[in-house]
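All protein chains but one are shown at their positions in the complex.
What follows is chain A.
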Amino acid sequence: MSSSLSSLLQRFRSAFSASAQLLAPYSAACCMCGKSRNDTRNANSPHPPKLTAQLRQSLCEQCLSAIPWLTRIMCPTCGRGIHCDDCVRSPHRSFVCNRSAVQYSQSMKTLLAQYKYRGDEQLAPLLAHMLLPAFETMTAELAKRQSATASRGSHKKIQYADYWDVITYVPISSERAMDRGFNQAEQLASYLAQRYRLPLMHLLVRERHTEKQSFKTRSERMRDTRSLFNVNDIELSKLQTDAVHPVRNAHLTHTAIRVLLIDDIYTTGSTSEACSQTLHQYAAKPLEIYVLTWARS
């Protein structure tokens, strides 16, 4: 009874937000190239992943079709589109796997720079919406793997909240927060959490202030990211007390707390690795950490 009521409410809510979307201001200019995109309204070339209306509305057809989606994944661990030496070299990661939405191409680099370094926070929803297909694919993958091991699952619509216990993000240092004013990973994570109604938790803090990652070489990054993070004790204990998921059905067999860690880009994986290690180290219960990043370089 209560579940049907809550689902009704949820549907009501999503209908409301969908109709509010209709009223939202709607820009005639493409967010990426800045050109007016009136003349390219009804070109309907197929796009590999399913795109949200928000995305289709804020980009012109050309920019939309130029997004280098990462749909073909070669490395099951780090989600790379090509064969991956890193994962062969160090096969044991502290996280289960990483998936990224796009390849970190030149145009994506420009887009991220516009958002992250220039501070154009209008782009946050756009980037978040680009993350959605990857998130959904990732969850579907997870669902498939589970239903394969457990009962031969009926093809029900995936309830995302059944698969994730918590969403968290890679933190930035307080100096950087003062400087930049926002944490891009946190913004992405909070969009995702809101959309799929998952709990967002601030599990990690960044202890040291380091040089921007982008100025460093590969080995420097690997070395530097160790002991960079710490846990937010309050949030972590909260997670462990109330994250034993009540809705998670009996046929879902895993016992570990499943964490989704969000970041903007995945380069060597050292940041994700460091975050995961920190979480494992301080958590009393077993964790299963998945990483979702916006771009894979």
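Here, a residue touches a chain if its C-beta (ideal position, glycine included) is under 8 Å from a C-beta of that chain, and two chains touch if they have at least 3 such contacts; residues count from 1.
Just so we're on the same page, contacts and distances are computed from a predicted model.
Between the listed names "Competence protein ComFA", "Carbon starvation protein CstA", "NADH-quinone oxidoreductase subunit M" or "NAD(P) transhydrogenase subunit beta", the UniProt record for the complex's undisplayed chain reads "Competence protein ComFA". Contact with the chain not shown here comes from a single listed residue; of A:R13, A:R56, A:R145 or A:R180, that residue is A:R180. When the whole complex is considered, the residue among A:Q122, A:T255 or A:Q281 that touches the unshown chain is A:Q122. Residues 118-122, 177-183 are the ones on chain A that touch the missing chain.
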